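Below is the structure I would like to discuss, written out as structure tokens.
What you see is the complex with one protein chain gone and the rest in place.
For subunit A:
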Amino acid sequence: MIPERLVTIGAVAGLLAVALGAWALGEIFTITLATRAAILALAATGLNIALGYGGLVSLGHAAFFGLGGYAMGILAFHAQSYTPLELGALTIEGTKSMPVIWLVAICVSALAAWVIGLLSLRTGGVYFIMITLAFGQMFYYFAISWSAYGGEDGLPIYLRNSFPGVDTLVPVQFFGLCFAALVLALLLSARLRSAPLGLALNAARQSPARVAAVGISPTRVKLVAFVISGAITGLAGALYADLNRFVSPAMFSWQLSGELIVLVILGGVGRLAGPVIGACLFVTLEHWLGGLTDFWHVWLGAILLGVVLFARGGIVGLLTGKAGPHV
């Protein structure tokens, strides 16, 4: 059986190799697929912190993904139309600069995660699942009915945003940015797992009463994890919007929340490499099965059912021969 560290390095290196190989062969479309996989992996890495480490089954992570997307969409929209955003006394010029957009996306989704977490963590178990799902849906309907930013039609952004020193219009360079963000998030996630916060979180998942007994508030630990998780997924949303140069309410949809969980489970819940492998597998399946039949979701459903009923631990579980943490 392969040690988990090797699986992680292999998965990340594999994604990089695919993109670089496609670049060498001039396969632009494959680079775009790899970029998509990297961004989804980033979003799922965020979710994995809440779901895998904290045992928080959030069925509303699309809320943060969408908020990141709309943070990018709204800022870039005001920059491209040269109309500043008026918020009462405050006037905000739009911006096309990625670092600024990323910062805003992270802050906005962290704030939303704090509020949603504060409310949903008052309860637990199945209530938590339904409440996160409901809050995700709240943002979805809000985006649909908010016609100033495209409403149901979404908001196209004509030119990809810029990053100092990088030509983001070149696919492989944009992939590089997304890949770097993914690696940073994975390093953060790995560091978090062995940090005191991660240990407390792990304990809070398994036995909240004992954590409380040693003087740590399990709810607070879970809330911090939920905020970090939401912020990372929000960043992924901003990148995803930039990849498509389009933001729409679909980024808030509950299907997306479900798919993010699916990515984590297919790969391996609570494992560092889980989201990366899950995202690569998902994008490959989507591309390959989607090419064979229009109804590829039927087969995705069948595969998912098989994994849930018979192969808990996902791909990483199969490779390392160890079941993942119990969620």
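As a convention for this text, a residue touches a chain if its C-beta (ideal position, glycine included) is under 8 Å from a C-beta of that chain, and two chains touch if they have at least 3 such contacts; residues count from 1.
Heads up, the rule we're going with is that contacts and distances are computed from a predicted model.
**Student:** Just to verify: the chain that's not displayed, which of "Amino acid/amide ABC transporter membrane protein 1, HAAT family", "Molybdenum transport system permease", "Spermidine/putrescine import ATP-binding protein PotA" or "NADH-quinone oxidoreductase subunit I" does UniProt list as its protein name?
**Tutor:** "Amino acid/amide ABC transporter membrane protein 1, HAAT family"
**Student:** Which one touches the absent chain: A:67, A:133 or A:273?
**Tutor:** Counting the whole complex, the residue in contact with the absent chain is A:133.
**Student:** Which of A:3, A:84, A:99 or A:301 touches the chain that is not shown?
**Tutor:** A:301
**Student:** Of A:20, A:103 or A:144, which sits in contact with the chain we cannot see?
**Tutor:** A:144
**Student:** From the list A:83, A:123 or A:217, which touches the chain that is not on show?
**Tutor:** Residue touching the chain left out of view: A:123.
**Student:** In the full complex, which residues of subunit A touch the absent chain?
**Tutor:** 51, 57, 59, 119-120, 122-127, 129-131, 133-135, 137-138, 141-142, 144-148, 254, 258, 261-262, 265, 269, 295-298, 300-302, 304-305, 307-309, 312, 326-327
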